[in-house]
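With one protein chain removed, the remaining protein chains of the complex are shown where they sit.
Letters A, B and C mark the chains as written, and numbering starts fresh at 1 in each.
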Amino acid sequence: MDDVHIRLLDKVALKDPVLVEGLPGVGNVGKLAADYLKEKLGAKPLATFYSKFFPPQVYVSEEGLIRLVSNDLSYRKGVVSGSRDLLILGGDYQGISPEGQYELTERVLEFCHRQFATREVYTLAGFAQGHVVENHRVLGAATTPALVETMKKFGVVFSRNDPGGGLIGASGLFLGLGQLFGMEGVCLMGETSGYFVDPRSAEAVLKVLTKVLGIELNFSDLEGKAKEIDRIAQRIHETDQKVSEASNAPREDLGYIG
Amino acid sequence: MDDVHIRLLDKVALKDPVLVEGLPGVGNVGKLAADYLKEKLGAKPLATFYSKFFPPQVYVSEEGLIRLVSNDLSYRKGVVSGSRDLLILGGDYQGISPEGQYELTERVLEFCHRQFATREVYTLAGFAQGHVVENHRVLGAATTPALVETMKKFGVVFSRNDPGGGLIGASGLFLGLGQLFGMEGVCLMGETSGYFVDPRSAEAVLKVLTKVLGIELNFSDLEGKAKEIDRIAQRIHETDQKVSEASNAPREDLGYIG
Amino acid sequence: MDDVHIRLLDKVALKDPVLVEGLPGVGNVGKLAADYLKEKLGAKPLATFYSKFFPPQVYVSEEGLIRLVSNDLSYRKGVVSGSRDLLILGGDYQGISPEGQYELTERVLEFCHRQFATREVYTLAGFAQGHVVENHRVLGAATTPALVETMKKFGVVFSRNDPGGGLIGASGLFLGLGQLFGMEGVCLMGETSGYFVDPRSAEAVLKVLTKVLGIELNFSDLEGKAKEIDRIAQRIHETDQKVSEASNAPREDLGYIG
Partner (left out) sequence: MDDVHIRLLDKVALKDPVLVEGLPGVGNVGKLAADYLKEKLGAKPLATFYSKFFPPQVYVSEEGLIRLVSNDLSYRKGVVSGSRDLLILGGDYQGISPEGQYELTERVLEFCHRQFATREVYTLAGFAQGHVVENHRVLGAATTPALVETMKKFGVVFSRNDPGGGLIGASGLFLGLGQLFGMEGVCLMGETSGYFVDPRSAEAVLKVLTKVLGIELNFSDLEGKAKEIDRIAQRIHETDQKVSEASNAPREDLGYIG
């Protein structure tokens, strides 16, 4: 078996497609955003990437059906401004070793480069602030000064100090290795606490992305998910308060749950 | 040396053979079941799989003879209903890294696919409940809805929530990668505490498997093994009680030993 | 993707070039020295080495531009005595696994061997003494007795006991693998405490190296960096004293910050 096994699900010609990547990570922001985009745009399955760099694991559905863990590439035609097409990469895992990260990212990029001459990549991620985030800013990093300037016009924040140590994982690697394929790209990082999955941060990221790409998107379902997370957080907060009061201990402000 | 080295021990033509996998794992259920099946049916050695994905280890027999750790494929002719043949994969270890798991599973499947056009796989495993199990249910997961329905008729339980996180290891991977070879398959998981090797759970799994495949099997020896484990557990339980009483501490119910 | 991907940035013929290696390590001595040499001599970029043996990471500049982590080879013509040329290898990381260390070192050496028939390697490193170092001696290790004698004339110390367990990492490996390419070489290790990045140790190493190679170099900027580190250390020292006095505890001499 190859290190990465690509199963082609559809034969399709795409017009200068933009690649959007969103895999599991901080606050699951990238995956939430990519999955939402895929679902709402009705993107169609194009290729599945299996790999020995994923855990040796199958998921079992409620119906008892197994599915080998993978990354998945979907496409949606004509949805990007200039009637360009869209490619969305999502999945269950990032590669579970440094070598796996490189190998998987490279194989996806190579596929998009060879099949569709993809020139543009957007990677979606969360940026953990370590405290509650009221106003989800979207931080950016890009491959060219021109892209930095364009992103600023869409409200993306380029901070001198964030992210300090650089980006670790797929969202950085898709840009770094993308350059070796002649691709330009942007990483959009939604601020998040880092303690919860964060649909609001995913929404912030998607709002920027859809504006940049000229995609129309309805955010109401994401809003619903966000409210559900809020309710869970609220319940934890209340339980915590009761425990604090009962024990007569001074109440600490657990502000990060909000 | 290849990552996996296959030593062929026999040249044989097999009729549409069903592959049954049982390797060490939770409660050793899968290995107990596969080894028992192999022994009772008098299956013959077909191929040995050596690999750098196993520990660098040899076993030494009571006679002082060494044997390199391996996985082993055996066959038994005409024992499956429709006078189909049977392949049994057992062995000392699963691959000791994620990469090794993928590589070994893939090589066994590829061998069965190329040599015998195997279309059907049954994987045997334990499912750890974390508490004593009185009635060893057999949980299932399968590759197709039709197989799920068939298994239900044989008493296999398909639970909405179990296994929650999916299956990790060979028993899941043989199904997941098997699909890439066009194979259909079922994982049969015997409920077990997870604290002891569990011949009774292996028996429960084998009873389903043999009914499904139309194999006749005598379970008395497995019953013997189960009683031996019971005696060991009982002795531990009694020792524990004496210690508890001697120390005058409140006796905790160590129910999981049963 | 190859395990190591070499991106050639310049086509150039070099005259019997000496290879100098300085990567991150103890006290960052090697990297500080190599980077300073590169900057002061105005060395030009020759090749970038990307690899799956580095972390899956990009750095983000203050302007928001990403850069994939790498090792980098630069060159400077005619600066070594005998009007020989110079190659400098620096970078963000050493390989993050033993296998990666071997693979990366071998690929850089092979490149220098094939392209320029490089015969001579100098590796720069820190040697951790575990206590404050007033007088930064430069310890040595070499591939031939003749090189040992030559280095002694330049003040390099060859100690019976240091380094006791040998050299671990790139600085040793460039010499050990270099021999397989027919290269001779020296490792220059600046003594350092091991607690701080140590520009003074880098200066000591560079002073020996430049004398050996007949390179003229201005050390004033390195002196500036050293003073900055001194100031930081001094501040930590003072804070520590105040804490000690306030707590009335017997003041321990934190001599290693000195």
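Everything below uses one rule, namely that contacts are C-beta pairs under 8 Å (C-beta built on N, C-alpha and C of every residue); 3 or more make two chains touch, one makes a residue touch a chain.
Small disclaimer: the values here were computed from a predicted structure and weren't measured.
Interchain touches from the omitted chain, evaluated on the whole complex, reach B, C. Of the options C:L8, C:A117 or C:I168, the residue whose C-beta touches the omitted chain is C:I168. Of the candidate positions B:I96, B:V132 or B:I168, contact with the hidden chain is made by B:I96.
On the side of subunit C, touch with the chain left out of the figure occurs at residues 95, 98-99, 101-103, 105-106, 110, 140-145, 148, 158, 160, 163, 165-170, 172-173, 175-177, 179-180, 187. Taking the whole complex into account, subunit B touches the unshown chain at residues 1, 5, 7, 50-60, 62-69, 96.
Here is the rule we go by: only the chains that are shown with their structure count from here on.
As a whole-number value, the distance joining the C-alpha centres of subunit A and subunit C reads 38 Å.
Work out the mean CA point of subunit B and of subunit C, and you get 54 Å between them. In subunit C, no position touches at least two other chains.
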